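Rest of the complex left out; these chains stay put.
Chain nomenclature is as follows: A and B, assigned in order of appearance, with residue numbering initiated at 1 for each chain independently.
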Amino acid sequence: MKPIEYADAGAEVRAVFDDIKRTRNVPDVNNFWKYLAHDPVGLKRTWESLKQVMAPGALDPVTKEMIYLAISVSNGCGYCVASHTAAARKAGMTDAMFGELMAVVGMANETNRLATGYRVPVDKGFE
Amino acid sequence: MKPIEYADAGAEVRAVFDDIKRTRNVPDVNNFWKYLAHDPVGLKRTWESLKQVMAPGALDPVTKEMIYLAISVSNGCGYCVASHTAAARKAGMTDAMFGELMAVVGMANETNRLATGYRVPVDKGFE
């Protein structure tokens, strides 16, 4: 499977690529979109969902990107870690913020297992 | 295995329980700590690590709690979802923030798999 470049893409794919470039103000789309372009309907759905989810709202863009990165790290997705580290940096994540983010991700993964292994029942106040 | 209550705890465990109550300004510790108390050395290490990691720094407390919750949800840890939802709410997470947090967690889990399934190579600019 190969990436689909803009020059080789159909109208449906080009429309999505154009919207990504315009929304993010970038000259080209990432490999992720060029591969997903093999499924034009899925490409459009995924992009429109992502655009809606990542738009500023009750959470600001850098917070959203850091959460995205946290999940990608926790899941062990190499591509996603690389691309969302870049995206979070671009949105304003500093070295110090990255260090604290990783510390929280590591700690949560540790205590999640301790809670499961000790079979801790949910506290009355949390039900 | 049963929770270890303050009244039945040894000096080492009591010292940790006291510090948790003082730091969080709460009258009692959560079940998590009462179970972990079966391993007093582990209890102390885990609490001291957590206290350091969750202290305000480059990231504010509500952001840290939301990242903790995001990982707990992604890992499917029932106890952790319950306790960290409460902690994040207490730190200032509103309904709207929770809704957006869940949306990002869901989206990241979706696109992580798309990137893996399409075997997307890392973009030159992200290496």
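Just so it is clear, contacts are C-beta pairs under 8 Å (C-beta built on N, C-alpha and C of every residue); 3 or more make two chains touch, one makes a residue touch a chain.
Remember, it's a predicted structure, so these values are computed and weren't measured experimentally.
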{"item": "Full complex, copies of the single sequence (shown: 2)", "value": "6"}
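In this text, only the chains that are shown with their structure count from here on.
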{"item": "Euclidean distance of C-alpha centroids - chain A vs chain B, Å", "value": "20"}
{"item": "For the chain A and chain B complex, residues of the former touching the latter", "value": "1, 30-32, 35-36, 38, 42, 46, 49-50, 53-54, 57-59, 63-64, 66-68, 70-72, 74-75, 77-80, 82-86, 94, 96-97, 99-101, 103-105, 107-112, 114-116, 118-123, 125-127"}
